[in-house]
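Part of the complex only, each chain left as placed.
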Amino acid sequence: MENTDDFEEQAKAPAASPFVIDIDGFEGPIDVLLTLSREQKVDLTQISILQLADQYLAFVSEASRVNLELAADYLVMAAWLAYLKSRLLLPDMGAEDEPSGEEMAAALAFQLQRLEAMQEAGARLLARDRLGVDFFPRGEPEKFAFSGETVYDVTLFDLLKAYGDIKRRKEGGATLHIKPWTLYTVEEALERLHGLLGNTPDWASLSRFLPPGLEDGLKSRSALASTFAASLEMARSGKIRIRQDGVFAPIYVCALRDGKR
Amino acid sequence: MSKLNKQHLRLLEAVLFATDAPLPEKALANRLPEDADLKALLSALKSHYAERGVHLDKAGKAWAFRTAPDLGQQLSMAPEVKRKLGRATVETLAIIAYHQPVTRAEIEDIRGVGVSKGTLDVLLEAGWIRPRGRRKTPGRPMTWGVTDGFLDHFGLESAGDLPGVADLKAAGLLDSRAAIDIHREYADAAEPEEAEEETSDLLDDPLDPGGG
């Protein structure tokens, strides 16, 4: 059963993968493209978009190989690059008012240059001498009241935040509403385990008891956690036994009938 | 006066300027290189400032820059009155800015809480709101709007420059969701910004750009 391997697969995946793709380190597809384009070690004005498209498509397929959840915008970019690639490789037959492959490639190259320029600008900004770090204001200011004026200590941020608070109260009422979670709960898992174990006289992999039809993502991870928690609960109350033959090895459960198997 | 190390003098000047309390000579000495001649430096600095708008004064054993006493008159050196506004006041101000011209009843309706007369008084006193004429409805209630003084204080050119609700939302100022939701949002960062549509009713808020 395909599911059987999931427990160990998910636990091992990061270590087993030869290169770790840390998607969290990226700020989105364009950022990935920028990082990849640096691998070409050329001026961004000389970048080969065709090569870049290939690098990106390889990145996406590697990510899916190691079972990494890619947000949809990464996949949209992949589809767009595949399209761009075809436009660049095939004779242009696009309509008049549609950008040509070359134009699209040039626009992408520009976008990369512009983002790189802004990343560098941000770094240069932070490298500057900064108030309160490298230079300092008057440490003991003397305050004068000019013609008796009162100084009101309210910032634009305070004002906007106040308005945001009002709107938020209106949207959510005066009380905090916690939206129902779509997570798979321990109660659900308990119910499912109970129902299924009766038909399972022998040792069976715990992963077989995961609810079907789960897509990857938070819900499937919560199902994994909840099912495991439910199995522990049932073991505690003497309904099942649990067995694991080694670290990260599959977990097996077995129903206990009337206290004995 | 012996030739003084100019770097030492600059350093002493900066230290005295930036510290938040008068410093005793011992503390000053600690902040200067060991070979610095503190006494000579202090005396040089004191005489440099003797004629200026700021003096270097010694009070007891501690040194500090102080406004020249003769300028006190012109600076009317009463301590500045700094005033924080309460939450109700800031909210009322925000509503007036966003919804002007707006009546008190409308403000109360938007806030969902009563608005005391004192709140409007504080804003009037600050010079941030002004009457904007009477509404042509029964009772002819007075409407309120913001002033140039308000725009000035908050660095705005017009009340219409205030970010709309969609912008506030994007800026995270309308966000009250629990952490798990935010996590979920990252997980399926697919959808760009459902915010837009959801708040469209708020977008037609009476942001009156003309302000007038």
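Letters are used for the chains, namely A and B, taken in the order the chains are written, and counting of residues starts over at 1 for each.
Keep in mind that, in the parts below, contacts are C-beta pairs under 8 Å (C-beta built on N, C-alpha and C of every residue); 3 or more make two chains touch, one makes a residue touch a chain.
For clarity, every value in this text was computed on a predicted model and none was experimentally measured.
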Overall composition (this structure file), stated as a label formula: A x1, B x2
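The rule we apply is simple: only the chains that are shown with their structure count from here on.
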Distance from the CA centroid of chain A to that of chain B, rounded to the nearest Å? 37
Contacts from chain A onto chain B in the complex sit at residues 69, 71-73, 136-140, 142-156, 158-172, 174, 176, 178-179, 181-183, 217-218
In the complex, go through chain B and note every residue touching chain A. 14, 17-22, 64, 66-67, 75-85, 87, 90-91, 93-95, 97-98, 110-112, 125-126, 153-156, 162-163, 165, 168, 171, 173-178, 180-181, 183-184, 186-191, 202
